[in-house]
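One protein chain is absent from this view; the other protein chains keep their places.
After this line comes chain A, so read on.
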Amino acid sequence: MSTVEGDLLHTVEAGAISANRRFWGRTVLWLSAIWFVASFLLQGAHELGWTDWGFVNWRPVLYAYFLWAAVLCVTRVVIYGEAGKKALFVLPAALFVVSMVVFPLIFALWIGFSDWNLASSTGRRFNGLDNVRRMIADPFYTNALLNMILYCLAIAVEYAIAFGLALLLNQEIIARKFWRVTFLVPLMLSPVAVSWMVGKSMMETRFGPVARLARWLGWENPSFFGDPLTARLSIMIMDAWTFIPFMMIMLLAGLQALSREVLEAAEVDGATKWQRFWKVIFPLMLPVSVTAVMIRIIFKLKLADIIITVTSGGPGGATDSVTSFIYREYRDRSNVGYGTLLALVYLVIIVFGMTVLMKFSDRIVKRMTGRL
């Protein structure tokens, strides 16, 4: 059934499209496509040294792509009329995604399997799986991945604290609005500011107030980044201090959306406070909790700024995160090829890990809320 015949309610223009119009539309589209592909192939051959003929840079190819994209959009209407107009609602966004996400990803793969150190006079060279082999044997990357697991496990503690705070702020306490805003302040601070204020100043071993307090409490020579375990804990605490308010505010919103009737029914049925929490509130909050934890995991996987500023990954890599390691590989060592591969592998791990985690958490939520 054609659009014109079957969907007249949503059709503005129902006129027939002439064969001539279709012909010119297709011709222009094909010409722009040929120009784009030809310029791409020409410049590619030029870059690879197969031909001396080519552009000074890739800019003309980019312009050819823009032209082709514009022609593609216009010819949808020229060739298909009303149906083409409908396509126009989606096509620019699709082209934008292709340009800004799909192409960079493919380009990243191209670079990721290259030996490309910006200091090398030979430029980028395809090196097959060498970067993968190097990554597998790289103790710094493995160490950073293991650290990320530890950092992510700490989210369980963060979640418990955030839930506790959310429950507290959901009660009728004095100056509730003031406390809500106050608890949100750490989230408003830049992690770099937190690094300097807390990590570099308050935890400074000689004059820092935290060090003074530790001394007063009997820790003779306080050192917050001196050994691997303490350093990791210090980083976790600083990161948690910044992001617990984020989880807290999500959970608080969830708590406020809970049905009062259900809670009152539980109370009428004689449930204790603990039973009300564990049997009613917690299961009802699971969907919100899962969302909060998932988003927190994504934030955690990007952890870098505090580490770069405070410990540079030390002592001996104990606090290194994948992102802070990749940052060093890129910024300090201009190792574009290897750094890109590390980032891509990390992306795959994150996508795979998050997918499994979402499936797993979905099952738990269904089971605990009795929807299985």
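Here is the rule we use: a residue touches a chain if its C-beta (ideal position, glycine included) is under 8 Å from a C-beta of that chain, and two chains touch if they have at least 3 such contacts; residues count from 1.
In the analysis below, contacts and distances are computed from a predicted model.
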item: Hidden subunit of the complex - UniProt protein name among "Adenylate/guanylate cyclase domain-containing protein", "Multiple sugar transport system substrate-binding protein", "Aspartate carbamoyltransferase" or "succinate dehydrogenase"; value: "Multiple sugar transport system substrate-binding protein"
item: Per the touch definition above, residue among A:39, A:75 or A:335 touching the missing chain; value: A:335
item: Absent-chain contact - pick from A:54, A:112, A:245 or A:313; value: A:313
item: Which of A:228, A:287 or A:353 contacts the chain that the document leaves out; value: A:228
item: Residues of chain A in contact with the chain not shown; value: 57, 115, 117-123, 140, 204-207, 221-226, 228, 231, 310-318, 328, 331-335
